[in-house]
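I'd like to ask some things about the structure below.
Every protein chain of the complex appears in place save one, which is left out.
Showing subunit A:
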């Protein structure tokens, strides 16, 4: 699987990708990734390309990513050069995250939403690598999606 995670400095792109990598490793998959950070720190574009269970290099060819995860919606045109399939959080989801959990757990809340909506990884594997507070936040995000969908059938496609 080839993933690209894009966002701005301070949005948690590196945290998000680190968690994804850890879950994949926990699942016994190999992970290769590359982090591209811009010169400017706060607000600069941060790009992570990640290959899970495939490849020899960490770089993803433009057009071949299975999923592009955008933490910043204004990067959509750039993100699409990696792949057609884009994942973004809705405004409501982000607002909900900020309302439901303390600031430092917003990212794990969003990760819960991401896992629930994509079904890329088993939620239990994710829980295994997180501490208690992060687990709670992840589950809240996960549950939020389920409550929205009624039933949990919205998988990868």
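By our rule, a residue touches a chain if its C-beta (ideal position, glycine included) is under 8 Å from a C-beta of that chain, and two chains touch if they have at least 3 such contacts; residues count from 1.
Following the convention adopted for this analysis, contacts and distances are computed from a predicted model.
Enquirer: Name the absent chain as its UniProt record does, using one of the following: "FeS cluster assembly protein SufD", "Indolepyruvate oxidoreductase subunit IorA", "Sarcosine oxidase subunit delta" or "(2Fe-2S)-binding protein".
Expert: In UniProt, the chain excluded from the picture bears the name "Indolepyruvate oxidoreductase subunit IorA".
Enquirer: Please output the residues of subunit A touching the missing chain, sorted low to high.
Expert: 21-22, 25, 30-36, 38-45, 55-63, 75, 77-78, 81
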